[in-house]
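Missing here: one protein chain of the complex. Every other protein chain is in place.
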Amino acid sequence: MITAERKPMEEIFHSVEPYGKILLVGCNECVTVCHAGGRKEVAMLASALRMGRLKQGAPLTVDEMTLERQCDPEYAEELALVVDQYDAVCSMACGCGVQTVAERYQGLPVLPMVNTEFMGSSEKNGVWAERCAGCGNCVLGLTGGICPIARCSKRIFNGPCGGSSKGKCEISPDVDCAWQLIWDRLKQLGQTELYSQIMAPKDWRSARDGGPRRIVREDMAI
Amino acid sequence: MKSDSNLEKVLAAGHFAVTGELGPPRGANLQAIKDKAAHLKGMVDAVNVTDNQTAVVRMASWAVSLVLREMGMEPNYQMVCRDRNRLAMQSDILGAAALGINTMLCLSGDHPSFGDHPQAANVHDIDSIQQLQMVTTMRDQGRFMGGAEIDTPPRMFVGAAANPFGDPFELRVLRLGKKVAAGADFIQTQCIYNMERFAEYMRQAVDMGLTEKTKLLAGVTPLKSAGMARYMAKKVPGMDVPDEVVKRIADQPKEKQAEEGIKLLCEQIEQLREMPGVAGIHLMAIEWEHRVPEIVERAGLLPRPQV
Partner (left out) sequence: MSDFEPVVVVFACDYCAYTAADVAGRMNLSYPSGVRILRVPCTGKVEPLYIMQALQKGADGVLVAGCLVGDCHFKNGNLRAAARVKRVQTLLDDIGIDGQRVAMVNVSAGQGAKFAEIATEFSNKIGEMGPNPIKQGAKAAA
């Protein structure tokens, strides 16, 4: 899923400073699961904004709404009936949600309330970790199911570098060395021969480097 | 010969090679380079010129390499994957080769988080093994990585680094094998203090036939003080400094620690000369260039061969 974290309050106060009435919009998908921008977080931020602005002597009216999936125009449409009443929409969805709403309501300021971070999975309750960089050409089948792009600090394909120490990456003893994990898993799978082949330089066109990407499914796009 | 590299010639003639190291200045000070380099002249067969070492900005390694070239020395031009993509690398290599740089070293580079610009983008378009393949393809097939033909290919003697002490240990020789397969003409290792573990590494490398395909230079660094020994033991990732080594230096009074460090180094060099598969040493005397003449003299490595 896509992970996110609420922006610092100072930045949020600054961005809503010009406004007196805002609509705070959450999303029921990823940001709900990572406790960044679901219904509960919308209520918390709304409360914090109301109190903070009262304290500043400049009350802010905050209405709350949480969409099923903010990155989907079909759901963004639900804002159409009410949106005219507000000075701005403050979105607690990931960057995709923010942009979907901004695209639909061209005349309205749409502000991000969270920082969208990475594609990851939940390691345990309350802990999320980066797992995929969306490179567009998955090599997990060759690397024991562990991603060298998202999980190696140098995204090297023929690791580990000389800095790997006791299973940890050179950048920090808190970071696992992806290549140690890859090697351990390859051994477990009896696939160590995969290691001896030199992995070729990546064609980064399939990733962000090739420009913004789109997927078109003709059978669906009717 | 693949190149006009002095290092290649020395190794090909079967001499025990000695390479040194020089860190470019953090400024545009040409004289500083010349002063440092003067200590190394005639003492080593090639001088590694580091490339933004530990991710700290310094003068370009190709520029400093050219200065050494003009001083009649053989630079070993280092290039890391951290700071440039495949286009920049290939164009730099062409420029270096055209201006008389004959030897280069392919490296991943320390992570930016260690340096003075932790905010910097971490390029790593290709890794050091892919970089080796790139250089040997340019030289031997006369082709760029993209496939186009090169008019006048760069004649580079190309090496790579190896750390015998990184983890997991069992991958160390396998990864060395990948570097050899990628075309490394020579290898320079990380500084060695654990001689036993290094000997084991060399046994494996010799058994796999790797030392017949590449020339391996063992990395050594004099310990200047007990503080330095402890720092290397504790703080440098992938470094193995056994307790006895730290103790040996620390047991000396402060003013004698440097001398003890040089003694230890000379003993190490003795042992390395006898070790099967070791073709030379890479002497990294960090900010101690002025002691290099004394060290190579005492280690019996002078005079350097004229080939």
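Labels for the chains are A and B, by order of writing; each one numbers its residues from 1.
Criterion: a contact is a pair of C-beta atoms (placed from the backbone, for glycine too) under 8 Å apart; a residue touches a chain by one contact, two chains touch by 3 or more.
This structure is a prediction, so every number in the text was calculated from the model and none was measured.
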Among the chains presented, those that the missing one touches: A
Among A:51, A:82, A:139 or A:200, the residue in touch with the chain that has been omitted: A:51
Positions on subunit A contacted by the hidden chain, ascending: 8-10, 13, 40, 43-44, 47-59
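In this section, only the chains that are shown with their structure count from here on.
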Whole-Å gap between the CA centroids of subunit A and subunit B: 41
Of all residues in subunit A, those that touch subunit B in their complex: 153-167, 170-172, 177, 179-180, 183-184, 195-196, 198-202, 204
Contact set on subunit B toward subunit A in their complex: 81-82, 86, 108-111, 113-114, 122, 124-130, 133-134, 145, 161-163, 166-168, 171, 174-175, 177-178, 181-182, 190, 237-238
